[in-house]
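Report on the following structure.
Just one protein chain is left out here, and the rest sit where they should.
Note that the chains take the letters A and B in the order they are written out, and that residue 1 is the start of every chain.
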Amino acid sequence: MKKRFMKLMTVCIMLTLFTSMLAACGGSSGAGSEGAKEADAGTATTADGKPDTSKKVTLNWYLLGDAHADTPKVVEEWNKMLEKDLNTTVKLNFTTWNDWQTKYNLLLASGEKVDMVFASSWADFFKYSKQGAFLPLNDLLPTYAPETWKEVPEQDWKDVTVSGKIYAVPSTYPEYTPDGIVYREDWRQELNVPEITDLDSIEKYMDAVKTVKNVTPIKGKAWNEVNTLFHAYYDFKNIGGDSGVIVAKSYDTPRDVVAYPFTTEFEEWVKRMKTWADKGFWTSNTLSVQQEAGDFIKTGTGAVYWRNAPGAAGFITDIEKNHKDIKMGYFPFTRFHNYAVPNLGINNGMAIPKNASNPERSLMVLEKLRNDPAYYNLMTYGIEGRNYKFDDKGAIISPAPGQDPAKVTSYSIASWGWRYSKNDHPAANRWAGEDKLNEEFKAETKPDIFSPILMDYQPVKSQLAAVNQVYQQFGMPLMMGLVPDVDKALENYRSKLKAAGVDDVLKYVQEQVNAYADEKGLK
Amino acid sequence: MSGFFKELAKNKVLFLMILPALLFFIVFSYIPMVGVYYAFTNFSFDGGLFGSEFVGLANFKFLFESGALYNLTKNTVLYNLAFIFIGNILQLVCAVFLSELAGKWFKKTTQSIMFLPFFISFVLVGAFVYNLFNFENGVINSLLRQLGMQPYDFYLHTAPWKYIIVFFNVWKGLGYGTVIYLAAIMGISDEYHEAAKIDGANIFKRIRYITIPLLRPTFVLLILLSLGGILKGQFDLFWQIVGNNGMLYDATDIIDTYVYRSLAINFDIGMGTAAGLFQSFFGFVLVVTVNWIVRKVQKDYALF
Partner (left out) sequence: MRAERSTIVFNVMGYVVITVLTLLCALPFWLILSGSFSAEDDIIRDGFKLFPDHFSIDAYKSVFSNPAQIFKAYEVTIGVTVIGTVLGLFITSMAGYVLSRKDFKYRDKLSFFIYFTTLFSGGLIPWYIMIVNYLDWKDSYLALVVPSLLSAWNIILMKNFMKSIPDSIVESAKIDGAGEFTIYWKLILPLSTPGLATIGLFLGLSYWNDWFSANIFITTESKYPLQFLLYKILASAAVLKTSIAGNLGADFKPPAETLKMAVAIVVTGPIIFLYPFVQRYFVKGLTIGAVKG
């Protein structure tokens, strides 16, 4: 019996070895073609210094999300122009929204020949760059995308620089996306509670909604509402993306890094949240449900919903259009501490995977797309006179007047990666409050000093995994006030965090922050 | 080795017939199996599979260090055992009834209907659970209130969830599994039953002494097949029903959900693969052991 299995195992191991050899060969041939590509780049300019486009090339591009019904038409038009100008066509692929993270990772990890892909800080841009998934663009940009190279602000290039190399072309579209809540303003007036300006007024409002209206204020999934409110209220800042329980204690003290569950602020907060949960501001199964609180607002069974500023604008526009009896208000959390931080440029951008066949041409197309309104408008807004028309102020009316809205819809694909404010047009039917909000944010703007801190957690990744797990298992119910005994739960949470190695993670983050702060000359 | 070639020459048609299957598994399973090596590396895109830094067992650390592994393994194994045994027994009972009942139309219709849950996605299963058990207006609590009884907040107690989860899993696989047993019953020769009838055996006796023994190999086989995946969980089932509700994890946390939570914020190919490898290895040892025992007892029932 034993001998039989030994034999079988030998066969399996031999097979594995054999196949490893195969794979290794595949790997080395990949490296070979990369070398060839660099040589290509060196010779790809003609005598007068202009990029050589004599060879016809088809590029393979990937965007997130779905194509629009009119995308084939748009791409066809677009390719006609491109072929004339750059002797290039683009095959535009979409990841669709199903499981897009998995697919995005597969595209990059498998080394497929993709010439350009959407990239973003919220799609792990920094991690992928650090692990070498993208092609460095420093040498290519001045030659193949000179206008972009000149016009993208210095700071934005810095933000996409990882270990000294530029790995993406960020969008140039300064934007504020602070957290906040939309709420039923009509109910606030009806219930005669004070305007929402701080945490106490939020509490009063929800209390009135619950007791008088008998409506659960944040129905469905309430985690985002509470978690973002917590961070904003105490001015706890995430460091280098979502940093879990590790935060900087305030904007003004970036070097003061703490694990917030150990602060007195957190203790005070969870005690308050326990009273909120007991009053029924959200339901006891809030952590199990997947339904958005916003859905319930639309049916009159909810009142409060977490949205970032553009999200709020979208939500309110939708309500104004489809639920005329409801009036919404918006309270951005920036008002707790009276400052707003604009997004990093790389909140949206375009990058070239390292296995791209034609990175030079791809950059040239991107250059056209960003800077030439003909290209920009077609790819971003669709076909003029069909999907959209400009009004006299240059705002977008979509679909174009005279089109049947049942057949032609406004053109929307995930075009965020090449957005350029110079060429961008607002929608004519946008929420009236949006411009005012942006004015408010602009007046109190401070640069984002936390997002560009590079974290890859490599040395502490198993501690981080354990901490994240504890955070979800014990931290989330505590934060939502769902535990029977707050003091006991808090003590348990803290000791579990310690055991998971939160101190190692804290130390790692502190080191990264210090290095960054030294480099930038922060206090 | 010469024995092998002799065998090959003797049975070359048989070898040819199984060749497509073997090739398939080599191409789509064995060669990609090199990927288990990810479990021992710090993955980087520069290096790819074999160029990335070798880190030994470091990627397994997060599973063992937390101290949760024992409880997780216990939960996963117990859930799977419940799924496997309750599921199989119920499927077997259904198949026996369906094969013996007379009403043709009844049999066909019920069999089709029992298949329906197979098509209901776990997202919708999650929605059912929510509608049945939520505190505010769930069906059960509304009923309790109407009867003048105290409503029960399921989402704050761990006890009921084991039963809820097992119920929905068994429910979802009922029709699917029944078909297997039904097909096996159809393979049983009618002669046995006829002979037993002449001997005056009633229907219970015939089932007890003919049908059940003849279904035993299938039953053992299905159990054995499932045992290999004993540490692998139905992630969607647990996720859609329990979600992020840490309050219930003592009773509902399995390895898959734990790994998902650990890596949700900072995904790592190496650690993900390491967790999978741990599950595989456990299942492998178990199935080889049980198969060995089965082989000792009744050679014919063994899987390999």
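Observations, loosely collected:
Assume a contact is a pair of C-beta atoms (placed from the backbone, for glycine too) under 8 Å apart; a residue touches a chain by one contact, two chains touch by 3 or more.
Being a predicted model, the structure only gives us computed values, none of them experimental.
One of B:57, B:89 or B:123 touches the chain omitted from the figure, and that residue is B:123.
Touch with the chain that is not drawn comes from one residue among A:73, A:103 or A:255, which is A:103.
If you put the missing chain back, the residues of subunit B touching it would be 7, 11, 13-15, 17-18, 20-22, 24-25, 27-36, 38, 49, 90, 93-94, 97-103, 106, 108-121, 123-124, 127-128, 130-131, 137, 171, 174-176, 179-180, 182-191, 200, 202-204, 214, 217-218, 221, 225, 228-229, 269, 272-273, 276-277, 280, 283-284, 287, 300, 302-304. Those residues of subunit A that touch the chain absent from the view are 4, 8, 11-12, 23, 26, 65-67, 69, 93-94, 96-99, 102-103, 106, 109-112, 122, 177, 291-292, 294-296, 298-301, 307-308, 310-311, 314, 318, 322, 398, 405, 409-410, 412, 414, 416, 427.
Heads up, the rule we're going with is that only the chains that are shown with their structure count from here on.
Averaged Cα coordinates give subunit A a centre that lies 36 Å from the centre of subunit B. On the side of subunit B, the complex with subunit A involves touching residues 26, 30-31, 33-34, 37, 42-51, 58-59, 61-62, 65-68, 123, 126, 130, 133-136, 153-156, 240-249, 253, 258, 261-269, 271, 288, 292, 295. Considering their complex, residues 1, 5, 12, 15-16, 19-20, 22-24, 27, 30, 101, 105, 108-109, 111, 128, 131-133, 216, 223, 242, 244, 283-285, 287-290, 354, 457-458, 461-466, 468-470, 472-477, 482-484, 499-501 of subunit A touch subunit B.
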